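Missing here: one protein chain of the complex. Every other protein chain is in place.
Chains here go by letter, A and B, matching the order in which they are written, and residues are numbered from 1 within each.
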Amino acid sequence: MTVRVVQESAKVADDVRTLLSSVSFTRDLQQVDLDRLADMAAPVTWRAGQTIFREGQSDESFYLIVEGRVAIDIAVPRRGPVRILTLSAGEVFGWSSIFHRKPKTAGATAVEATRALALKADRLRDLSEADPRFGYWLARRLLEVLAERLKATRLQMLDVFGG
Amino acid sequence: MTDRRRKGDKADPKDARRTFSMPDSAGVPPLGRTLVLEKPSLGKVIDRLWTEGYTVVGPTISQGAIVFDEIRHLQQLPIGWTDEQDGGKYRLKRRSDDAYFGYAVGPHSWKQYLFPSRLTLFSIEKTQDGFQVHADRTPTPRYAFLGARSCDLHAMEVQDRTFVHGPFVDPHYQARREGAFVIAVNCSEAAATCFCVSMKTGPKCQRGFDLALTELPSVFVVEVATKRGGAILADLPLREATGKDLGAAARVVRDTASQMQRRLDTSDLPELLYNNLEHPRWDNVAERCLSCTNCTMVCPTCFCHCVEEVPDLDGQRAGRVRLWDSCFNPAHSHMAGGAVRSDIRARYRQWLTHKFASWIDQYGVSGCVGCGRCITWCPVAIDVTEEIAAIRGNRSIEDSSQPLEASGLRSDP
Partner (left out) sequence: MSTISQDVSISKQPADPFWPEPATIESVDDEVPGVATLRLTLQDRRRRAKYRFMPGQFNMLYLPGIGEVAISISSAPRERRGIAHTIRCVGTVTRVIEQLQAGAVIGLRGAYGKGWPLDDAHDKDVLVVAGGLGLAPLRPAIKALLAERRAYGKLLLLYGARHPTDLLYQREYTPWRKQGLETQVTVDHADSSWTGQVGVVPALLGRLDFDPQRTIVFTCGPEIMMRFTVYELLARGVPAERIFVSLERNMQCGVGMCGRCQLGPYFLCKDGPVFAYSKIGRFMRQEHF
């Protein structure tokens, strides 16, 4: 590699590390873990309306949103895709990829121009198994996120504005 | 002279203190005097009240109970009768004497006159420009309540707080209340369901009357509290009450107080109920309560009502009609989506908690006056004194440490 390419890689790595420590999901991680995550993360951008992944596809990344808005949608017969949740800066999606490679149960679409960090899901899994301390942190953090989503989903289910 | 008013009572201008003196030249006894009236002369009082335009209503026997109806003649009173009451039980029994008022209270209370069970608030007529509101033309009756007991006097004061002393005034109630002439009677018999002593609402009549009678074997000892009360007695055969008369009257009240069979400890209300909204006792009472609304109908302080629109067939005219309702009716708590209190447990809890707890926060006094009607007229004999004690966790009411205190005994002359 030429010096210039090495310098650019180093710059990108710095940016990724900065982004990782600014995003609320990973904000409290220790430096050593941030470094290891930075190693498996890449910045991505989507334009407004761009499909990130479709329901039924498999996807290999776990995403941390830096800026913008992503919609999670489910295709409903005769209704088209129904947006059931939107996520913005600091929030995560694509978590199922960490645990399995089965097809996604919902799609993700960028609603506006969005920047995110894509982390390689299988490398996250490998790291968690090799380092249970990190694995426990990841599991706990995901549990917190999913618990909040479950609470919100319950309210959606009750259809409080019905009628 | 004893001060029959409690500290903090609002002064009734009609009760202005007068010095002790002989009857004035018109034969009208001045205020604040205690006199003795031959019992048959009560008939003349009734006649005079009718002549002055009052509709005299009082106790009379009908359908096996002592209920209120128009009284034109003394003989219509339940002379020589008494009542036997207990949880879910009411019977009339002949006395061995000819007492005019020798019984406690029946299913009726004065609320049916002040707050009629059905009342047209106004009517409307559709016009070119919209609609015209018409006042109901039925003349407001001027009632004379004959035989009002202390618990019911307190009940009227309690209902005044809802209909007259709040930010809005019900003009229908106010007109009936202001015009009402009240002849109170100090109870000589306590029913087994009475607990006015616990509620500090009797048995002695303290205020809220024009005349208060205590019945002795052949005379009434009469307290004159207002000018018009004195005026109605003008020129009747009266004499001053002697020490013996007053002693006898005091003994009647004391005996009645000692007959109380039920007690209710109010010292930890309202918090007792607010803190026990999930007490298992509610499940227990819910298994017995039929949600029949009897208790709210006979309760002299219950005021819940509904308002209905009653249109003509062609919709050109309509009446706005107020009807008694009850928190035991599911529709009472109805909202879009269903009733808030959808089961009997919730409704019974609402009634008891309102009566003994929320009422205190709303109006500064308990909603219960200890008349016992709800206990007598409950078809399954639910007893509020027992329910409150159960929620408190008392094994029996005798465990309650509240001393019995007959209101008014301290103010014996």
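Keep in mind that, in the parts below, a residue touches a chain if its C-beta (ideal position, glycine included) is under 8 Å from a C-beta of that chain, and two chains touch if they have at least 3 such contacts.
Every value quoted in this text rests on a predicted model; they were computed, and no experiment measured them.
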Contact partner of the left-out chain, one of B:G53, B:G166, B:P379 or B:G393: B:G166
Per the touch definition above, residue among B:I61, B:I79, B:L121 or B:V365 touching the missing chain: B:L121
Where the unshown chain meets chain A, residue by residue: 48, 69, 71-73, 79-86, 88, 90-91, 109, 111-112, 148-149, 151-152, 155-156, 158-163
Hidden partner chain, residues of chain B it touches: 121-122, 124, 126, 129-131, 133, 135, 162-163, 166-171, 270, 274, 277, 303-307, 309, 311-312, 315-318, 320, 325, 327, 332-336, 340-343, 345-346, 349-350, 353-354, 357-362
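Keep in mind that, in the parts below, only the chains that are shown with their structure count from here on.
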Geometric centre distance via CA averages, chain B-chain A, whole Å: 71
